[in-house]
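Missing here is one protein chain; the remaining ones are kept as they sit in the complex.
Which chain is which? They are A and B, in the order written, and residues in each are numbered from 1.
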Amino acid sequence: MSARALINVPRKAKRGEVIEIKTLISHIMETGFRHGTTGELIPRDIITSFTCKYNGEEIFATQLYPAIAANPFVTFHTVATESGTLAFHWIGDNGFEMTEEAKIAVE
Amino acid sequence: MYRLIITRREVLKTSGAIALGAALPGQANALGQMETAIRRVIGEAEIRKGKVTLDLPPLVENGNTVPLTVIVDSPMTKADHVKAIHVFNEKNPQPNVVSMQLGPRAGKAHVSTRVRLAGTQTLTAIAEMSDGTYWSDSQEVIVTLAACLEDLI
Partner (left out) sequence: MSTLALAEIPLDQRRSGYEQLSTASKAMQDDDTSNPGTLTVLDGEALWGRKVGDTGKSCADCHGDATTSMRGVSARYPAFSPAKGRPIDIEQRINLCRTEHQKAAPLAHESRDLLTLTTFVGKQSRGMPVAVVNDEKTRPFIEAGQRSYRARQGQLNLSCQNCHDDHWGEKLAGVPLVQGHPNGYPLYRLEWQSIGSLQRRLRNCLIGMRAEPYAYGAEEYVALELFLMWRARGMTVETPAVRP
């Protein structure tokens, strides 16, 4: 069963309004600095990058490091310019990749 | 250790530049590492205090999940906006926390996330503006251990 991501985007907005987008994704964010019960180093396994595109144009990007807590929660703002699709993309260690989409209606 | 933190903050406030001050043995690595990481990200530019507000709880509930917000005072227009926000820490094994790229489409330079802190320490947020200037804010955060720790399951 795979991890899921939660996106909070207002369904509707007025043109020019600044909206807040909240994102939450399930991921262990193993730092690579912890040791197991027999002293072995637990290898790093984190999400390294997250981007958001608004109708194909990148409006936000972030690079994550082991200091980001498990189940990364990232919020940011954007101007509601037009109706369409917000596309969210996460990439991480060990080939991790996740995408989610949210639609917004802008009047 | 406490004296060293004050010294560094005063250097940030007064001269507006990060200087590698005289470090006590044992502290040199932590501070030096953060300074190096900052310089690796932003180069040799001068860093000024102001415009940026780094918001963290002064005493955290739990160092494993600490809410962090960065707000930068900027009109976020094409001519004048925040290009990027970088956050650094001094005591975790790695000095980078997060880097975010914004732009005029953001509307507001107001971002937040949740971070892990290995112990009481100071965090620094640096904003890179469209006119090439850099601005920063720092905050010290007190981190205690949970009262009842468990084995690894």
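A few comments on the model shown:
Here is the rule we go by: contacts are C-beta pairs under 8 Å (C-beta built on N, C-alpha and C of every residue); 3 or more make two chains touch, one makes a residue touch a chain.
Because the structure is a prediction, the values reported are computed rather than measured.
Looking at A:Arg4, A:His35 or A:Lys103, the residue that reaches the missing chain in the full complex is A:Arg4. In the full complex, subunit B touches the hidden chain at residues 57, 59, 61-62, 64-65, 67, 144-151, 153.
Within subunit A, the residues in touch with the undisplayed chain are 1, 3-4, 6-8, 22, 24-26, 28-29, 69-71, 73.
In this section, only the chains that are shown with their structure count from here on.
The distance from the centre of subunit A to the centre of subunit B, with each centre set as the mean of the Cα atoms, comes to 21 Å.
Residues 18-20, 31, 33, 36-37, 54, 57, 59-70, 72-79, 81 of subunit A are the ones touching subunit B in the complex. By the touch rule above, subunit B contacts subunit A in their complex via residues 64-66, 89, 92-94, 96-103, 105-117, 152.
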